[in-house]
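Showing just some of the chains, left in place.
By written order: A and B. Residues from 1 in each chain.
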Amino acid sequence: MADESVRDALAEFVAERDWAQFHTPENLAKSISIEAAELLECFQWGAAPDDSAVRDELADVLTYCLLLADRLGVDPDRIVLEKLEATRAKYPVEKARGSSAKYDRL
Amino acid sequence: MADESVRDALAEFVAERDWAQFHTPENLAKSISIEAAELLECFQWGAAPDDSAVRDELADVLTYCLLLADRLGVDPDRIVLEKLEATRAKYPVEKARGSSAKYDRL
């Protein structure tokens, strides 16, 4: 995820603007929530969403996620795959197949 | 972002469990907000955050973002880079450097 060129482009963008000072883990976490809600707003009243707005807001959430991953010194690909293994154990196929129930209700 | 192996691993995980039926764009957008808040909870009261919990929750947000990108048929790398160009125009270096002000307040 976020191959070298994307992450380098983001890091350069931030450095040019001297913005790293604002990118504390907490501020980035707040930003992820803020952008996630702007994405959710595309679906607020049940009307057909504006595809271009959805893409734009999703890009904002992803951008802040990548900035937080870099700030924490973790690789986004790696943490997703690690979490997938933990989720695999909580949702064995034979119990979870076809169900949206949470793991403690399977 | 999300090289082939990560996205394939996620797609396979979802297919094995027949979960694609729940992954409407709206449900995924809700999920991104829900996980973003669990990430924010690591910073709720100002105490030093639990690094392992932060990584775990960030992984959850990223996972749902990748699932939504796939559902929309967009490439995560690409939409982040496209958005970066739009942001570059709204925040020219000479005006935005060192400032956290929103673009309409520069």
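Convention: a contact is a pair of C-beta atoms (placed from the backbone, for glycine too) under 8 Å apart; a residue touches a chain by one contact, two chains touch by 3 or more.
All of these numbers come straight from a predicted model, not from anything done at the bench.
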(request) Count all the copies in this homomeric complex, not only the 2 that are shown. (result) 4
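Here is the rule we go by: only the chains that are shown with their structure count from here on.
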(message) Measuring centre to centre with CA averages, how many angstrom lie between chain A and chain B?
(response) 2
(request) Could you pull out which chain A residues touch chain B in their complex? (result) 1-3, 5-6, 9-10, 13, 16-19, 21-22, 25-26, 29-30, 32-33, 36-37, 39-40, 42-43, 49, 51, 54-56, 58-63, 65-66, 68-69, 72, 74, 76-77, 79-84, 86-88, 91, 93, 96-98, 100
